[in-house]
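Shown here is a partial selection of chains from the complex, left in place.
Labels A and B are assigned to the chains in the order they are written; within every chain, residues are numbered from 1.
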Amino acid sequence: MAVPDLEFSVTELHAFMISAWPERAGHFEPDRFDVFDPGRCRMRQRVTAGDLRPGGTVSGPTLMQLADSASYALILGHLGDAALAVTTSLSIDFLRRPFGPELVADCELVKLGRSLIVCRVVIASAEEGAAPDPERPEAIANVTYSQSLV
Amino acid sequence: MAVPDLEFSVTELHAFMISAWPERAGHFEPDRFDVFDPGRCRMRQRVTAGDLRPGGTVSGPTLMQLADSASYALILGHLGDAALAVTTSLSIDFLRRPFGPELVADCELVKLGRSLIVCRVVIASAEEGAAPDPERPEAIANVTYSQSLV
């Protein structure tokens, strides 16, 4: 996609979240983003005991939330504080059991429209601070948002 | 679907979660289920400040987690402790802004197979302890799980 510039850096995004959604601002700390570029971001999350289902698998909601958070961050980065974004749909397929210790979400913006914004996300495990193996994705998601003016 | 009997009551499910997934057992307390029958359950959740996105909308992950939790509870109710269930896919469409104060998920089992288990979920807001308006669903989801022996 021919991608416009970002309105927010990750630091500005975090500052915005602290004022607009203080209960969740911790999800959007700048050091969770390895990449935050126009049209693309990489977000990282440590797996905790609460994320593990019986059997030791990372729970579906943990992965869905990460896919959604990476998309939401990237979309807010593009919209800035001029607009709100609300999720309109999400579909996710779980491919392999994530092994951690970190989950890395690569998010790509494929459509930035007025009534439809769409991101594709690939999630894979990685060692702390390391890049994931691109040949072993653990979940793939398509996330759609729509925007409305404030 | 011709539905087999449940292996777990909601009380047994909660006891199982306390031992198997203590960090999340609070999500599965018996009084959160208005209905827990073969093939069908109704799960209820109070909207909290942390669930609200900027603009006052309940966040997508809150609704996805509720859809997934209702499905997971119903599936564990059918499988008991003889098997594990792992999410294989989830798709959700958000239809209207949930207004709370409670979210009610109606979950129906449509397939209970060895390698594929599928639930349909409808989520709508309701007053505390009340039934939702069936004509104003706020999200609909299809959730698929697969089972593996312990």
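Following the convention adopted for this analysis, contacts are C-beta pairs under 8 Å (C-beta built on N, C-alpha and C of every residue); 3 or more make two chains touch, one makes a residue touch a chain.
None of these values were measured; they are calculated from a predicted model.
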Which total copy number does the whole complex reach if 2 copies are given here? 4
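Keep this in mind: only the chains that are shown with their structure count from here on.
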For chain A and chain B, let me know how many angstrom lie between their CA-based centres, rounded off. 23
Chain A residues touching chain B - in the complex, by the definition given at the top: 20-21, 23-24, 49-50, 52-55, 57, 59-61, 64-65, 68-69, 84, 86-94, 97, 148, 150
